[in-house]
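Left out: one protein chain. Kept in place: all the others.
This part shows chain A:
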Amino acid sequence: GERGTGKTMTLCHVVHYCSRQGWLVLHVPDAHLWVKNCKELFQSSYNKARLDQPLQASVWLKNFKTSNERFLEEIKTQKKYIWGRRESTEEGRPLREVVEQGLARARSASDAVAVLLRELKQQSQRGSFRLLVAVDGVNALWGRTTLSKEDKSPVSPEELTLVHSLRKMLSNDWTGGAIVTTLSQTGSLFKPSSAYTPQELLGKEGFDALDPFVPIPVPNYSPKEFESCYSYYLERRWLQHEKARTEDGKAELRFLSGSNPRQLDRLAGP
């Protein structure tokens, strides 16, 4: 869908629904944050060719911890992981320890994320819980990055641990859950602003990787949706102007926003 039509909002709806139902939610608010403007890049200890992003990884781990407390207790690791010379996690320990390990040590945060994702993938296949992977701005994972290595050569998203592990999650080889993603043009790098179809934004690579998917177009407001949105704003008393209550005001709003949700929001809001 085009800019400002409500793709992120629908994703949030889905996430809310699933969390109400009791799924384990893996929500990435904006994948573009992982490929843009990163201050710290370290070489990964696990795999020499890749680069780590401790900042973003730790932020995400914190959010994950607060949203899925209950699951972290239940799920146990299945392998032994070594985090460097002195620390390691045994088999059978709750996942919470992995998360805390990542939060405590910034260097191994991205590795912790990778471990987490791998565990969740394996265990959801067994069927003890249902996993929802919700990624916003998924086209960031297959585009280019604005980051560069110390010798000024550009970094492709492959070389970032976070991106690599997320790609493995999104590929179609596990069961027991669902993947919902949105494309976003606003954060995307090096793409024209008029592009809004999956093909244009994902590129060939990304399109192939996500291949069997159901595209859901998100258009502007239909007349009914517009009416309901308008009455909502009216109830919430966002529309301060007296003339906005009349029919004419409604027609005006409809014209000026072009039935685009974001424009209507900016017009009506404070």
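Basically, a contact is a pair of C-beta atoms (placed from the backbone, for glycine too) under 8 Å apart; a residue touches a chain by one contact, two chains touch by 3 or more; residues count from 1.
Just so we're on the same page, contacts and distances are computed from a predicted model.
Think of the chain that is not pictured: of "pyruvate dehydrogenase (acetyl-transferring)", "Peptidase M14 domain-containing protein", "Vacuolar protein sorting-associated protein 33B" or "Small ribosomal subunit protein uS9m", UniProt labels it "Small ribosomal subunit protein uS9m". If you put the hidden chain back, the residue from A:Ile82, A:Ala104 or A:Ala251 that touches it is A:Ala251.
Looking at chain A, the residues touching the absent chain are 194, 248, 251-252, 254-256, 258, 260, 263, 267.
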